[in-house]
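The chains shown are only part of the set, and none of them has been moved.
Every chain is named by a letter (A, B, C and D) in the order it is written, and numbering of its residues begins at 1.
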Amino acid sequence: MNEDRKAGEDYIVIKALENGVTIIGLTRGKETKFHHTEKLDRGEIMIAQFTEHTSAVKIRGRAELLTRHGRVSNAE
Amino acid sequence: MNEDRKAGEDYIVIKALENGVTIIGLTRGKETKFHHTEKLDRGEIMIAQFTEHTSAVKIRGRAELLTRHGRVSNAE
Amino acid sequence: MNEDRKAGEDYIVIKALENGVTIIGLTRGKETKFHHTEKLDRGEIMIAQFTEHTSAVKIRGRAELLTRHGRVSNAE
Amino acid sequence: MNEDRKAGEDYIVIKALENGVTIIGLTRGKETKFHHTEKLDRGEIMIAQFTEHTSAVKIRGRAELLTRHGRVSNAE
């Protein structure tokens, strides 16, 4: 990936609402596989960009998300 | 696909409202076939970009979506 | 089609309101023919981009659409 | 037409309010002739782009349209 662009891309904000929230990065490309897993405990916040290695993100556990298309929580 | 652009594209947010929600990526190109399937359990959230391999996404099971054109749920 | 652009184009969101909703892709170019058909059952959601092969989409059966120009349903 | 642009152009949404709604594509260029006709039955929805072959569209029969400039219906 061209270095000029990668620092400026959009990001999502994930706030864990319980211990053990899992954020799983899925690989971009022909095959979609897990390539990275991040664990968050209650109250931890992660701000993550899509990258050239990640084209999808899966979130397990109660969390609140801030995205370009609004807020969503699975704790409701 | 040029690496410069692929990290910055739009994404959709899918929140599963029951176990076994299926997200199916359909291939871009002359033939439209299934190329990837992702399973979500209740409360799991997936944030997914369109990619050079995927030009359509099909969602089975009760879910809430956040998209560029608003929110939609099939649980109503 | 240049790979750089095809992942970032606009999309429409289609929610089936009954079984057997048919989404038909019509070919771009001098002749306009059916080139792909997708079936949705009640509650299934499809998010589809226009592609270099598709310049029109036809929807049969009760459905709700989210588009750049607003929402429309044929179930009203 | 350059392939890069043609998937991303604007579209109109047409919902048929009766059987036999006819959507007629008129040719771009010096001569304006019919080049394609699509029939919609009641409740069918068509989402159509302008293309390099079509610079005007004519709609016969009761329908509702969603366009860049708002909604219009001939059933009022």
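Some observations on this one:
Simple rule for what comes next: a contact is a pair of C-beta atoms (placed from the backbone, for glycine too) under 8 Å apart; a residue touches a chain by one contact, two chains touch by 3 or more.
Because the structure is a prediction, the values reported are computed rather than measured.
A single sequence accounts for all chains of the complex, and while 4 copies are shown, the assembly in the file contains 12.
Just so it is clear, only the chains that are shown with their structure count from here on.
Subunit A and subunit B have CA centres that are 14 Å apart. Between the CA-based centres of subunit A and subunit C the separation comes to 28 Å, rounded to the whole angstrom.
Residues of subunit A in contact with at least two other chains: none.
Across the complex, subunit B meets subunit A through its residues 3-13, 15, 25, 35-36, 38, 40-41, 43-49, 51, 53, 64, 66-68, 71. Listing the residues of subunit A that touch subunit B in their complex gives 1-2, 4-6, 8-10, 12, 26, 28-32, 49-52, 54-63, 65, 67-70, 72, 74.
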